[in-house]
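Down below is the structure, laid out as structure tokens.
For this depiction, one protein chain was excluded, whereas all remaining protein chains were kept in their positions.
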Amino acid sequence: MTERSEGTVKHSAFGAESDEGGLRTKQAPGVRIDGLTVVYKTTAGELPAVRDVSLELKPGTITGIVGESGSGKSTMALSLLNAVQPPGRIAAGRVDIDGLGDVAEFKGEQLRKARGRHIGYVFQAAQNSLNPLKTVGKQLLDLGRSHGVEDLRALVREAKELLGRMGLDGARVLDSHQHELSGGMRQRVGIMLALVLNAHLVVLDEPTTALDMITQANILKIVREVHAERGLTTLVITHDIGVVAEVADRLAVMYGGRLVEQGPTREVLADPQHPYTRGLIRAIPRLVGDINEAQALPGRPPTLATVPKEGCVFRERCALRMDVCDTVDPAARPYGLRIVACHAVDQAVKVPSGEGEHA
Amino acid sequence: GGGATNKSSSGGGGGLFTTIDVNRPGIDASAPPNPYNPKGNAFPGYTTMKLGFVVNHLTDPNKALPGMAASWEIPPDNSSITLKLQPNAKWSDGKPVTAEDVKLSIAIAYTQGSTAFAVTPGAAGAAADVTVVDEKTVKVTQDLANPSPKFARGVLDTTVLPSHVWNTAVPATIWDTIKAARGEGPEAEKAREDITKLGQQVIAFAPQKDVAGGPFVLERANPGEALLVKNKHFFNVANVVPDQVKVLNFTGNEQIWNYLSQGKLDHSGFVAAPTDVMTRIKAAPGSEVIKGYSPVAVSMAFNQSKKPYDNVHVRRGLAYLIDRDQVTKVASPEGGTAATTTSGIHQKAAGSWIPETLPKLEAYKPDPAKAEEEFKQAGLTKKDGKWTLADGSPWKVSMHAPAGFSDWLSAQENIKSQLIKAGVDAEVVTTADYPVYLEELAAGKYDVGFWLIALGPAPYDIFQRLYGVSNGWANVGGKVKHSAAGKSGNWMGGPEQIEVDGAKVNPGELTAKLNSVGPEEAKPIMSQLAQAANQDLPVIQLWDYINNQFVNNSRFTGWPHDDELLRMGQGVLPSGVWIQQGLIKKKQ
Amino acid sequence: MITGTGITKTFKQRGNVLGSREVQALRGVDFSIPKGGAASFIGESGCGKTTLGRIIAGLEAYDDGRISINGTEMSSLKPKDRQPHFRRIQMIHQDPYSALNPTRTIHQTLHAPLKLRAGQTGRDARWIEERAAEVLALVGLDPGSVLSRYPHQLSGGMRQRVVIARALTVDPDMLVADEAVSMIDVSLRLGILALLKDLRERLGVSVLFITHDVATSRYIGDDGEMYVIYRGQVVERGPVDTVIADPVHPYTQSLLSAIPVLHGLEEPGSQPVVPVEALDGSQEPTGCLFARRCPFRRDRCESERPVLQITEGAPQEHACFYPERRDVIARPMSGV
Amino acid sequence: MSIVLESTTATMRRNFWSGVWRVMKRKPSRMVGAIILLGFAFMAVFGPMFYPDLLPDDADLISKPPSWAHWLGTDPQGRDVVALVVKGSRYVLLSAAVTAVITVVVGTGLGLFSGFKRGRWDTVLMRVTDMKLTIPGLPLLLVLATVWKFSNPFQMGLVLGLLGWGGVARAVRAQTLSLRERGFIEAARGLGLSTPHIVGKELLPSMAPYIAMNMLIAVTGAVYAQVGLFFLGVLPYESDNWGVMLNLAVFQAGAMIQPLALGYLLGPLLAILLLTLGIVLVVDAMDEIFNPRLREE
Partner (left out) sequence: MTVIARRLAGHLARGIVMILVVATISFFIVNNIPGDPVAARYEKLIEGGMSPEAARQATAVMYGFLPTGSMWEQYLSYMGGLFRLDLGISVTRPGAPVLDVLTDAAKWTVLPVLIGTLLSFLVGVIFGVYAAIKRTGKLGDALAISGSLLHGIPQYILAMLLVVIFATLIPILPADSPVDILFDPGWNAGYIGSLAEHAVLPVLTYALSAYGGWILAMKSSVVTVLGDDFILAAELRGMKRSIVFRYIARNAILPLFTILALSLGLLLGGAVFIEKIFNYPGLGLLLIDAVSLRDYPLMSGAFLLITAAVIVANIVADLFYTVIDPRVRSGEEVS
């Protein structure tokens, strides 16, 4: 049950031709989320956990979504598979995936087939995403049967290669039950199951939460490498900016169900525009430098019930709060390569229009 | 209720006769066809035959219907009985019934102890000798050391078993042992021990197959019921109508009510039933309740070693308080008639035995005033409407009854409520079951309990319930010994001498005398005892039982209606006797 | 002043009839935390940080070694008499959700220990109430709005503050904060860390900080000491900033290498150390505990176990035969 | 300030009851259940006072079907069935209460002790509990009925209670073990709070829904068991007792075959069903009542 470090892996495995016609030929799809609103039914009526979110995942990129607990990250990730669990539902918006269409409209078999084969999902609590009574191998076969894979042997071979790629002994892992695997191994099995059917869009919900540092670094490395090797479009969801900074090309920041800022990771990190992003980055403890530079955000993140119904969701904790914030929900506007939803930023852009396009 | 009985009257010819065995514990599939096994699947009257089937004549204890014995002769001095067996009697396997069978059956009876065949020294009415006169004749003589007028009854009430089956149950030398056991000294004692041991053996004896002497033979039994089929070799087979008999197991009164109201039973012994249920039963097509004399009465008995029941005035007071009509109406409206008075004799028999005395007895009609007077005489005082003992301590009439006896419990509940209304506190306490009840009763643990009396027809049997062992008088070898209250089963604890119309009498001695006198001599003694009981009230006679039998005329007719045929000796299924006697006919 | 020497602890996992597994959670750990001082324990999951913290807080028995609190040697006392000493060391649990009794209001939660204290010091009910408000104010909460609430009516950060307030009711000498911020929202973590630091400065409470997030350990005070623990052994120990900036033990280095780099703000170190294997506690090596995973191991590492020591060229204590400085940590990009 | 604080305790107490009220109001079924249970409690405590010690009987009205005068008819003694049910409720509910108290006290006590102390005591106690749980209750009761007389509701309750604590002890121990691992228990120990405080104030309230639920279940179990025993007729007859009524109704009044006597059967039967219903409905609310989070919502 030891994990081998990479290096001994045959990379050719990924290039090998599969018998399933067309599987290999697929391209990394682009995804366009448009005006997505997801509501949960509560005692206080239907409340939005994700509100009017638009986001584009460019083919072949890794996008990271960060946000605090309850900001709607998982809800949004699930929406990508049209899998929001009752009492929640997608109330509005589209989720267009290249080669599939608007997933939000999908139903029944069509939806099921899309999941797994086209969209891989790595679960937030990957620790528990396996059936405790069945070996990984058996679950793999179930997966294959569900998707009409004819050559199950090839599927197993593929799985073994994937696991081997991630530094695990494939045969051994396939023969194991979940409780026989460590957290890091389970997470890798989760990634394997998301990819084994050759999905090219992968959603990872908090892939490293509850793992310790070294394992986390290991998993992140795997995510990055597999992404590159298989040509994927990847969405990583996390509350830890560090994780995003490690892997993501683009970064989207969520707060109270809204996307408050998105853009290329480096740009956002280096020059955050939205006061929340700024606060979030400033709140990261740093290894070096003056510890007084880092500051906690005042106040506390909202819950479904306390998210303001109108106006800016962040205003309670915002240093730049203006009157308009109380009544008008700031629209998401382009800011260079970025999109920011903040009245203050709007003004800043309007006034010194010439500069600041590139930081 | 079962649905199976109707649909499969598979027997043919005379059809299927359905009855129920009200004796408990009932049919047990695994039990052997052994009449002595407590759970044994032998059905007296159907599969097993007695020499004669004793019936309940009002005054003659030796009256019986012919069984294996076709006829018998008893000399006037009651010293012997000569039995003539049925000339054609055969066992169900075709072998003839012989005098030897009878002799072995008597030997086996000895191991179990019976009235006529007991090894207990000096037992009253015991046989002295058994002689096989010829192939079909047996003579039994009585041991005249302590004779009993109902000796013949004891002999006739013997089950006849096939010796070719049962000879393995007891050793060939059994008669020697019996003889030895009837003597005295250590050898006799040893012999008696052997007999007891044989008794256990006999109880456990399990013949492979039923060899029946009666009109039917056991085909099979399961836990709920037994199937009997006609015995082709039965001597009176020509007059036996049903081809098959289904004997159901008694599991509760409600089960019988259910069967009866659905008309499923051709005959059933009596079980108490509430009025409404009775109405339903009677409404079933063909249903009939036939009534006859039952030589039993129930009484409320006192433990006179406990205060205040030692005082006759208290007992009389209670007698004046209890409305027996109401008690009977609540507790046993069908099965009994309220006792007109306490005489110690069933009132029907009392009319024959003591016609002159009966009207003179105090009736103890409900009369609170008299009761109050009696209580006062006993020194009881009434405080706040409640009677208390002479010393001022509270008084509660605590009545005991065994749990399953619903009519007794109803009666006690009713008496309780009557007494409480009259200012006498009362309670009903149940004992888990009858054996424990008897044991605790005998141990003197109860103040007041219910007690069966007037067990006719023999005069001695009638009064020994009041003035016998339970009240201190033991009749051993014809000699009466009195033991003190609380000793040797004397739980009634009455005085040895009581005053009857000013004269002191010893009721125990008088009762013992009944055991050896003829009917005419018995009458004055009974009159005296009845008066004694009436005045001293060791018990309050509550109601006299009526013998009811449920029958159904839809399939069979010819049910007997006279008293004597209705109730047979202990444990006999009367319908079997009626059938073998040829009384029962197929309904045309 | 709390010191410990040679603390060992072995857990016997209760197995079935035939065998029980033993886990060596601590193997002779020495530590010393001065009054008002700070120390942090870092290390991978399962390396014994919590166990050590619990032992220090008196919540767990230890097999061997000695602990002295303010000069009193604990093992010389009867278990009963240790209690008051250990009460001076309060544990702040990782999970603020389970650390507060959901059926009791904050008032009730604070009231119980205060009452005990009031009984010991002969103070009255009024003092209890005042003190309750005081400790809440100390942790930056508004007593008026918090006292009558149930834990579920508070956010994670507020709960953690209440937990700290509760610890303060007994005027502790030391707080043991076990992953005290890992379950708190990112934006609020620093607030709690700042509070701990503040308490240190204002009340002179020393703080023992347990974490696997190395960076946070800086925030309870730069005068603190850092203990890097691996499989029950302290492998490196020294002032926080020194250990972070200048680690010499390959294990410390791999821990620091694993910290995600904030690309755009930071540049990764040039010599990252990646362990060869994952942690596998089932084998008991004879030599250096880290040898199997160490990319730099040599023969000696397999046969001999290094002890914590100071060698030339390294300012801090370490347990490595071949200590070497490597540039592992990410540094802020110049110009940002 | 302190005045404000002192009043919080009172407010909280008030809040608790208003919370309970809120929880009960949340579903109409719970209200129905609570009303039923209160009705039974009232019936057991005060019901018998409405009737004379000795119920009036009427030999002319034996086993009568329901009528205006006698809603459920009369028994074979000519007594009113409703009156019998009411009078009988005291025995049943009193012994059930005794059972519940013993079950809960012994079960909770042992469970807490075992789970809290752990170690050798725990092992021993749990082995004993396991053994106890292995012995099937009803047969054991039947056997015990031959020795015990169960002459009053207290004894009955005592025996049933002593037979019934096993499950509770197990459950409470499991709960204790899991709660013990919770931070707040450890914190309380670290703060030097006394064991009675920890057990009484910290552990017990967290287990209150559990215990309350078990108590209600124990009540139902006790009612069934004792009525059943009397029904089977293995216990000595008791006047004014539901089980005896059932027994008499079935085995003496023929209620099962005799629709006219159905009232006599229905009396205790409906009482038991209603009690069951009440408990089932109320158990549903226990979790919410004792959990402040669910209560306040």
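Just a few scattered comments:
Letters A, B, C and D mark the chains in the order given here, with residues in each chain numbered from 1 onward.
By our rule, a residue touches a chain if its C-beta (ideal position, glycine included) is under 8 Å from a C-beta of that chain, and two chains touch if they have at least 3 such contacts.
Keep in mind it's a predicted model, so treat the numbers as computed, not measured.
The residue touching the chain not shown here, chosen from D:F116, D:Y224 or D:Y264, is D:Y224. Interface note for the absent chain: among B:E440, B:E496 or B:E521, the touching residue is B:E440. Only one of the listed residues, A:D102, A:E180, A:D249 or A:D329, touches the absent chain: A:E180.
Touching the omitted chain from chain B are residues 1-5, 8, 10, 16, 24-25, 28-32, 37-39, 120, 189, 192-193, 196-197, 200, 203-206, 220-227, 244, 246, 248-249, 251, 255, 258, 262, 404, 432-433, 435-436, 439-440. Contact residues of chain D toward the unshown chain are 130-131, 134-136, 138-140, 142-147, 174, 220, 224, 227-228, 231-234, 246, 250, 256-257, 259, 262, 265, 269, 272-273, 276-277, 279-280. Residues of chain A that touch the chain left out of the display are 78, 81, 83, 85-86, 112-117, 120-121, 123-125, 128-135, 139, 142-143, 145-147, 177-180, 190, 193-194, 197.
We adopt the following convention: only the chains that are shown with their structure count from here on.
Chain centroids computed from C-alpha atoms place D closest to the centre of all protein C-alpha atoms shown. For the pair chain C and chain D, the distance between mean C-alpha positions equals 49 Å. As a whole-number value, the distance joining the C-alpha centres of chain B and chain C reads 91 Å. Contacts from chain D toward chain C in the complex involve residues 1-2, 4-6, 8-9, 11-12, 182-184, 186-194, 197, 201-202, 205-206, 208, 290-293, 296. Against chain A, in their complex, chain C makes its touches with residues 44-45, 155-158, 185-194, 212-216, 218-219, 222, 244-245, 254-265, 274-280, 329-332, 336.
If you check the complex, the residues on chain A that touch chain C are 1-5, 68-69, 182, 184, 212-218, 220, 239-243, 245-246, 265-270, 279-281, 283-289, 291, 294-297, 300-301.
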